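As you look at this complex, bear in mind that one protein chain is not there, while each of the others sits in place.
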């Protein structure tokens, strides 16, 4: 009956599956806001297994579950590391699957979520596995675009670290399903890997923000991490060129929305917060109804 | 409709506001004891953001919320410290406010709670901000006095560290609203700062415990911390003079109550525990109905 048992990678979902989740999330918005009560998942238990900390993702799943009347048992990163010493991931998954109706897994190793799903008696939701996938982030990104802009005839710029950002890679793949025009804005050293591009096709162009700012509907900013650079000065020079502030946005369309997976450091200046373009906090909120849709899909 | 949106400092409340909260807490006592079920806050979510550990305060808020049928998402001190590295307090507050209906904040820096409230879309309750405020502690202290003694014509001695104790400072301010007679009992090096006294008026006298023990209704003991003294011997000498045991209390009124914000080290001897004077564990319990009153005030 359900469209998927586990949620491991955005690549496992068809465009139709994605739209189905987004539609479902829509129905949960009022509950996510705490305006309407729900007991949909009463008696259900979710286990959060976080082998590395990701406070925001954990809290968002926890809010989704609890607002739906379900409950959560958490294994913290600290506990997980001591568990990890004593036992294989397969065993942990099998035991926790005896306590809970589904498992949200965050793990530092790529492929861990798919491996876990293969050993699990209960549904596994991937909440990030190293350089791998983080499909609920992609779904909330798509939901945000659909709610605050449009997935049809979308022109979107992805700016910042396009080389290492798991978030960006998954989003690009999903956006090609919607035939979006994608502009890549990054320092050369953090450009999207060519191998990545070869595999997917789609309308993807490299650009400078200046050239396209008046055209785009969405500006999706990601963080440029200091650790990617050999020295601090180089970092500062590069990062400084990929920042937006209220001034920058003056030339943008009125309807342009600015997104960011958060946390931001200073790639989006606080002057943007008060503009109508700022949607990154709203985007964080949309994680709740989207995760509600996923949880109720795998648990009911 | 509600009397306050955020609860940052006891100074923001009038005597009337305080009495309103204490009356409301009274109605929650049976629920706090687990004798009566309540679903008052069903569907509501509280976020506990503890940037420093305070297990008792956190558990007390959590008990209050859960006994009322609501639920809680915790950010532990360990998680908070890693969050703090990556993002401003303002951003954390804005994101967490997207997940929960109210935030309880514990932070090491004075002023953090008021700052958070200014950036928050949801109510913020201060659970201690450094040398600043801890208003729910003051409210539960007042509630304890009213329940176990009386706020009218009160004679109270505050003993121990009066210089650094945030708890004592807030309580003195609140007690002046009730026209209490306050005796200050402390080593000279830990006396209440004169500047503090200038600002508030009220019937406040310095005293030795001996002189007033037969007069007072409440003896509020606080801990003298070793870290306040240049050497251990000096500490032991001073701390030794500000202890109470069952023997000490023999000269006290029958109705005298002994309070302490806990944890105690040895400033109240365990021999006091079995006496009718001991109310410090009861005081810990009263934190639950008082926090229930506050939570339902800001969330409903």
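Just so it is clear, A and B label the chains in written order, and each chain counts residues from 1 on its own.
By definition in this document, a residue touches a chain if its C-beta (ideal position, glycine included) is under 8 Å from a C-beta of that chain, and two chains touch if they have at least 3 such contacts.
Only a predicted model underlies this, so the values are computations on that prediction, with no experimental measurement involved.
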Touching the absent chain when the full complex is considered, from B:15, B:66, B:203 or B:276: B:66
Given A:59, A:96, A:117 or A:298, the one touching the chain that is not displayed: A:96
Residues of subunit A in contact with the chain not shown: 42-45, 47, 71, 73, 75-76, 78-80, 82-83, 86-87, 90-91, 94-96, 98-101
Touch list for subunit B against the chain that is not drawn: 31, 34, 36-38, 53, 55-56, 59-60, 62-63, 66-67, 69, 71, 76, 78, 262-265, 270, 281-282, 284-285, 288
